[in-house]
Each structure stands twice: as structure tokens, then as C-alpha cells.
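A single protein chain has been omitted from the complex, and every remaining protein chain is retained in its original position.
Let's turn to chain A:
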């Protein structure tokens, strides 16, 4: 069964989320609305809101505000993307010009800040601060992860441990928070909330590892950016760290990191990217990703039997096999 048909029973909710994402800034009549719309209409996989919806099925999913939580998680993600595009000087995202490319960096900055504030407003109907505490921590860790990624750029003083710590902050915690918050908003039991958090965490780790593998193995057309961009931009990811067993790869990366502006080393790094793609590091990275996926599937086994449990399993398997 394809993923889309597996999720057909929540398709109305997904449509509602799409509608609300686009409407979230519609009441405003200013340039900020135009830029926010441009950002929010670019679409995306929407995995975070889907996780919120599915997790809410383990509690009282008739709660009115679950859609708001799902929308909030997607908006947080998008607010971080619009700032990431400024950091990376990206000009295209999902086939459309980025906000910074269409207007300028500052427009992108204020759009992101505005969307963030608007996101918090969506959570106003929730009483108590538990939901806010969880989300605030995830966002804070995300920011630390991003700062540390810049700190570690072009640095060889890294290993698999620092890599896992970084992707935990950068990706896994926000996905874990999505799965947890759906359950929190629906008042699911504490035990279920914890299993869903861990499911999201492991899925997030696996997802990011696959993303980092695809940066070497997918085509430029599939990626929408040059193959090996992470390494070329000075970011060490799992495939490269594992490929360092081959000293010639290590030496080539070292020479490039010491002088990334030197054309001679830039040419070499393209060859190194091919070597990494053809090395066993790719299969080893896949194995690590699968380990996290297995852990995610193990967490699901503790959840009560129902349709959402099956869907979470299908999503895990789908994400594990994705090629783009």
C-alpha cells in the first residue's frame, strides 16, 4: 500500500492543515503577508503536521486545537528554513525562488521572525505551559545545533559522536516534539507520550542520516543542488566521517578544508565526493540509519493497537526507503 493511501483516513485533516497554513497570515494586509505567503505556499513534505495528527489518535483526537498544533510545528520548521536560506545563500527551494532571492535577506529575516511569533499565537488556546515548555526546548536546541554547525564548519576535529549530537539538535528533536505534542494535545497517557517522543526522535535521526547519504548518492536534479554540497560547504556528515578510514579521503578533505578557496583543492574535492559515494561508508551509514529505524519501530510496538500505529510504521518504512 502506498503511503498516500495509508494516510487517506486523515486526508481531510491534512487538507485542513494546508488551508490553515496558507490562511495563517491572510488577515494581514501588508508586505509581510506577501512574503509569508510566498514562503508558506512553497509546500513541502509536511511530515511534522502528519506526525502531530497521527500521534493525537492515541488520545482524545476530537480536541479542536490539534490542527493548530500541527500547523504550528510546520510553521516553526518553515520559519527556520527561511532563515537557513539566508545563511546558505540559497536561491531556490522546492523549485521556487527563496524569499531572500526574490526580495532580500532582511525581508527573509523579518518574515521568519513574524511567522515564529504567529506560530506561538496559534498555541494560545492551550492551558498550562507543558506544551510550550516542550516546544521551546526543541526550538532552543535547534538554534544551538545550527550555531554549532557553523562552529564546526571546515573543522576536522569531529567524530560520529559530535555528528549524532548535532543532528539530534538540528532535526530529530523537532520531529520528536511533533510526535509528542500530538499526544500531549490529545491528552494521551504519559507512557504513550514518551514512546511517541522516542519514536519521533529515532525517525528524525534516521531521516537526517538518509538526507546526508542522499547528498552523495542522489543526482543534482533530484537534490536541486550540486552533489556533495555538504562537504563542499565545509560540513562533515556521517558518510564522510565513516569514509575517513581511507586515509586518502581524509587527506583530500583536510587539504580542502585548510584552503577551500583554492581551485586546485576544489577540483580534488569533486573526485573525493565520487570516492565517498563509491565507498562502503555509504552502506555503513545506511546501516546506522536502519538501526535508528528499527529502534523507532520498536517504540511503536508499545503503542495501543489502532490504525495510527500502522500508519506510523508505514511512514517509518517509507522514510527508510526514500530516494529523494
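A few comments on the model shown:
The working rule: a residue touches a chain if its C-beta (ideal position, glycine included) is under 8 Å from a C-beta of that chain, and two chains touch if they have at least 3 such contacts; residues count from 1.
Note that contacts and distances are computed from a predicted model.
Per its UniProt record, the hidden chain corresponds to "Heptaprenyl diphosphate synthase" from the list "Heptaprenyl diphosphate synthase", "ABC transmembrane type-2 domain-containing protein", "ABC transporter ATP-binding protein" or "Heterodisulfide reductase subunit B". Checked against the full complex, the candidates A:146, A:246, A:268 or A:294 give a single residue touching the omitted chain, namely A:146. Across A:26, A:45 or A:89, the single residue that touches the chain missing here is A:89.
Remark: the omitted chain is touched by one listed residue; of A:6, A:32, A:255 or A:288 this is A:32. The hidden chain makes contact, of the residues A:57, A:93 or A:118, with A:118.
Residues of chain A in contact with the chain left out of this view: 28, 30-32, 35, 80, 83, 86-87, 89, 100, 103-107, 109-114, 116-118, 120-121, 124, 128-129, 132-133, 135-137, 139-140, 142-144, 146-148, 150-151, 153, 261.
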